[in-house]
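Please read through the structure below; I'll follow up with questions.
Of the protein chains in this complex, one is absent; all others appear in place.
Naming follows writing order (A and B), and every chain is counted from residue 1.
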Amino acid sequence: MKIFWYRVKRDLLLAARSRNEWLNPVLFFIIVTSLFPLGIGPEVNTLQTIAPGVIWVSALLATLLSLDSVFRSDFLDGSLEQMLLSPYPASLLVLAKILAHWLTTGVPLILLSPLLAVFMHIPLTTIPLLMLTLLLGTPILSLIGTIGAALTVGLRRGGVLISLLVLPLYIPVLIFASSAVATHAMGLSVEAHLSLLGGLLFFALALAPLAAASALRIAME
Amino acid sequence: MFAWFHKLTAPKNFYRFAGIINPWIGTICLILILSGLYLGLFKAPPDYQQGESYRIIFVHVPAAWMSMFVYMVMACSAFMTLVWRYKLAGIITEASAAIGASFTFLALATGSLWGKPMWGTWWVWDARLTSELILLFLYLGYIALNSAIENKKTATRASALLVLVGVINIPIIHYSVEWWYTLHQPATVTKMDKPSIHLDMLIPLLLMALGFTFFYAFTLLLKVRTLLIMREQKSKWVQELLEHGKS
Partner (left out) sequence: MESGVFKASNLACYRGEEPLFQHVNIELGDGDILEVAGENGSGKTSLLRILCGLSPPDDGEVSWRGQPLCEVRNNFFLEMLYVGHQNGLKDDLTPLENLALDVLHSEQPSQITPVEALEKLQLRHKNHVLCRSLSAGQKRRVALARLLLKPSKLWVLDEPINALDKAGRVAIKELIQQHSQEGGITIYTTHFPLELKGAPQVMTLS
């Protein structure tokens, strides 16, 4: 377990030292969300209706942007090989990577979401719920997305391909999370939505690290 | 029994076996589809609600069934590729992908054609069509990944893993799309379900479904034989084959 936390800290240190890598998806999140009022019009009711979907789609796209670099530098400098030759289970080491990815990509999205909620006229009372869906949902995005990154590690233009592979798998998260926000804004209960999201999170936690570790082994064979 | 099966998975034996049974499969397929179409288009009574335009279900529904069936076959052969590394399993997965994608596309296109006389629009986001669309994306993702990786061995295994990840997600995706659809269900009923089924309609439907299955088998075996020759170019049996020019 010590090795798990050590690796998380190491990845965070690396992220801190290459500032633009994790900043880009965050800025992307803000910019893309802001495009919608510009493209559709500033009418408050319209924005309110589309807000949950828009914010969640922007979160999806921002996460996709960050996936290409999850294993890229490790692949290029040989650290990935060394990771696969470790006596510790590869899925544990991959989980450490996923956690670091979520901390540098998902958490900033969660923290910025109130700002974007205000942009899109989401009622203030719904903002905590929005953050909760992001808190439950962005780890799922990191978990599933890492499988895509592992499958395409080493491909030159893997970035676009990752999107094609991963987006269909993101759709359930999108559906449950955005409808939770919309339902809450209407004043109805969102227990079902949250339990579905929680279920997805557990499912992904159990299986995604294994799948990603297998994908890495296959890619490095 | 198992020993025979195991022998069959050797490329050379499968090639010959497929070559022998394929003409039969093709013939059966033709008979099934022709009879299914005849019964469905000419003999089955018109639907009391939708009139003649419902008849497209005789293509749409079997195509949709096949799109799922082919993916299941791919999942099984992908599993065999990853666990036992059978070369043939990888080839079956690869050959099935384009066929499965085509069935999915056919289901979407016929679904869209069905929608036009019914509701006046070329596309409607109902649960079934939306799920089919997502399934098409899963197929396309597989095809894209398989062709993007240069090393053939790695490509086969990586895309096999993708199929397994996809097959686990399909129930989740179906459920979430159903859920999404019932949330946003508009006032008018837009369910594209089959109209109330008579026996007269059921028989052509089943004939078409079976016919499509044989069609899948026929085209699959054709593609697998071609891929086997391509992949095993350097092996003795292929060299002999090319020299003697006979299967």
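Everything below uses one rule, namely that a residue touches a chain if its C-beta (ideal position, glycine included) is under 8 Å from a C-beta of that chain, and two chains touch if they have at least 3 such contacts.
These figures come from a predicted structure and were not determined experimentally.
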| item | value |
| --- | --- |
| Visible chains that the absent chain touches, using the contact criterion stated earlier | A, B |
| Positions on chain B where the hidden chain makes contact | 152, 231-235 |
| Touching residues (missing chain, whole complex) on chain A | 2-3, 6-7, 10, 13-14, 17-18, 73, 76-79, 81-82, 84-88, 220-221 |
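Methods note: only the chains that are shown with their structure count from here on.
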| item | value |
| --- | --- |
| Separation of mean Cα positions, chain B and chain A [Å, integer] | 32 |
| Footprint of chain B on chain A - complex, ascending | 147, 151-152, 155, 158, 161, 164-165, 167-169, 171-172, 175-176, 179, 196, 200, 203, 207, 211, 214-215, 218-219, 221 |
| Chain A partner contacts - residues on chain B that touch it in the complex | 82, 134, 137-138, 140-141, 144-145, 148-149, 153-154, 157-158, 161-162, 164-166, 168-169, 172-173, 175-177, 179-180, 183 |
